[in-house]
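Sharing a structure here in structure tokens format.
Complex shown without one protein chain; remaining protein chains in place.
Note that the chains take the letters A, B, C, D, E, F, G, H and I in the order they are written out, and that residue 1 is the start of every chain.
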């Protein structure tokens, strides 16, 4: 089941730089693990912003929730979730 | 070059049904042609809405503009365009 | 899988009254059929508005989409979809 | 009398973790007590967010106000209140 | 139980003048009947706008809903409903 | 001359509790004095929020301004002012 | 008593041109009469828009309401009203 | 050349009171100097808010910018700028 | 004096096609005349939208207003005007 998730990251100006770098490294590892498992299908950077557009492929709402809550940068993020379906005009049977 | 395009379709209630169906068929053919050419990389339906989330892969802004202007349903659409880049956390070198 | 769906109905002032009444009757039958099947779990009227708050229990995003697209009053509605999960503070194991 | 209440929790990044955990535990006990009394009829987590959708069944506006003001996490919440009625299309006489 | 209701009236420019006048007369009679019954406690005009601020005193959400749905000008109105309580700083025990 | 004033109070989480209580006590006394003078005609709590809806009856804009500026909690408030008139459908000649 | 009033005029595209011209002429005469009486103190055009910023000097909210309701173009306007006071930094005692 | 400028002042709660008073005094002197020079034509207080509506008469955009940037309270202000023209319905040739 | 003007064009679906084409041709001629005179310095299409971003160089607000009011497509446009200055970081003395 597919979801688009828009994430914008806001790390406060006075947040310790080292801690921020550590968090970003953990975030990257966490994201790449999920990408390899096929659950985080796509991640694109929004040009000019510290933000991304992601496509998740999960079993259900619960799994999506637990993946997002597990994001190391979650406390710094604004998140918006959009449930997706196959589009009847898609040339692919199962575009993920 | 990648762009996310969000499209919402609003066909007025009193628009002739047959014409609407004809337009939708042309729209579908137009979209599928571009999908086969690799320019319209993804199209997903937003659950519950007459709307889609699409990913385009085009040479430049001009090409994106001319593709969107050519949409048979363009006059009925609200469109929002977001330029995308590769995300540094992506496990793929070139996720399109 | 649960979804909250907020629906607001706007029938244009000049829409033929009889047709509107017929649509509303079909809508009611459609909704009640889904309620009896356990897919439309709750429907409440928003006080003072021609709007409702509904809870759906469906297999996946696709089923939700096809139920909503089948609403006889769909062309007159503004719809907003929110995916839900069990809340960790709920006293019920499976509140639907 | 039914009310939908949407609650979003924002605990500041620098709030002491232990205190936050203590508050959440008190919040859970408070919520579950009211659920058992039948006043907090439903609570669902919004997928991907630290937010919930709740249905309250109270005697009047005053009781709703005093329940919400009593929430241990109230100072950290954004709250929006929507008064509800039975929906004429509901198959239940008294859906709570 | 008290509710503030904000109503804004938008009668389309091409709506027949006589019908509009007839509706307004019925609206006035309807409002005054409810004022005399003590259910529509206050109605004030917003300066410069075709809009009012009203205070209703009703048994429950259902009664409020049925009063508002009965407004002759309801199809031309934007309505927003705010449930109210006694304020702890009020010098009156029961300000209605 | 009547004005509706909507006030929402936001006291920062780290504001000293005792000082907040002292301010609220002064606010209450200030409000009740003006209520007794007939200038602060109504004050209602918005259910579920630390907010009120108030009706003021003042000589002119200047007096309203100086009353609001004098609110002990003013620095913590969001305020919105709406000038009101007698409504032609009111059954009272002078509803204050 | 001073009020700033922002007015934006939207005459529908299919409104008969002659009627629109007649209305504008009446509007101008109405405005100039009130300017000469000292009630409509200032009127400025917003550059690039069919909109104005006006300052009214009236006895009370009622008078403002009745002046605005009398505007020949009122049914085509969006209006927003802001009550004003003398500013303590003004070099004039009575800037109208 | 005329501009309407809307200014809202937000001095943080924990800003030293003395410094704030000093800034306000400088602001007043700055404003009155420009009023006397005929560049700051009008300044009105918005009733109930720490905000003003001002009319500036300057040579060009540059002069407006440099005047606003020079405001002692500028760092605490939200500012919105609206270029104005003579209104064709004005009874004055040159209403400043 | 420079202004940024954002223009979005909305021609109603049922507007006669021929008339629309005629208007667009007049609009183009009008725009090109002003470009040649150096008053309409830049015009760019917004990718994917029937909208443009333009830079005008005019004597004053009045001239800008009269140019915009003269746009053949003005009645179909949403317009927003932003006064500009030379930027202190510009490498050009007079970037127009």
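Criterion: a residue touches a chain if its C-beta (ideal position, glycine included) is under 8 Å from a C-beta of that chain, and two chains touch if they have at least 3 such contacts.
Treat the numbers as computed from the prediction; the structure is a model and nothing was measured.
Chemist: According to the contact rule at the top, which chains on display are touched by the left-out chain?
Modeler: So, spelled out: the chain left out of view touches A, B, H, I.
Chemist: Across the whole complex, list the residues on subunit I that are touched by the chain not included here.
Modeler: 2, 4, 27-28, 31-32, 35-36, 42-48, 52-53, 55, 82-92, 95
Chemist: List every residue of subunit A that touches the chain not included in the displayed model.
Modeler: Within subunit A, the residues that touch the unshown chain are 13, 45, 47-49.
Chemist: Under the stated touch rule, tell me which residues of subunit B contact the chain that is not displayed.
Modeler: On the side of subunit B, residues 1-3, 60-62, 64-65, 81, 83-86 touch the unshown chain.
Everything below uses one rule, namely that only the chains that are shown with their structure count from here on.
Chemist: Tell me which chains count as touching both subunit E and subunit I.
Modeler: Joint contacts, listed by label: G.
Chemist: From subunit A, which chain is the farthest off, judged by mean CA positions?
Modeler: G
Chemist: For subunit A and subunit D, what's the span in angstrom between their mean Cα positions?
Modeler: Roughly 28 Å, centre to centre.
Chemist: Multi-chain contacts in subunit D: which residues touch at least two other chains?
Modeler: Expected reply: 2, 45, 47-48, 61-62, 64-65, 81, 83-86.
Chemist: Of all possible chain pairs, which ones touch?
Modeler: By the stated definition, chains touch in these pairs: A-B, A-C, A-D, B-C, B-I, C-D, C-E, D-E, D-F, E-F, E-G, F-G, F-H, G-H, G-I, H-I.
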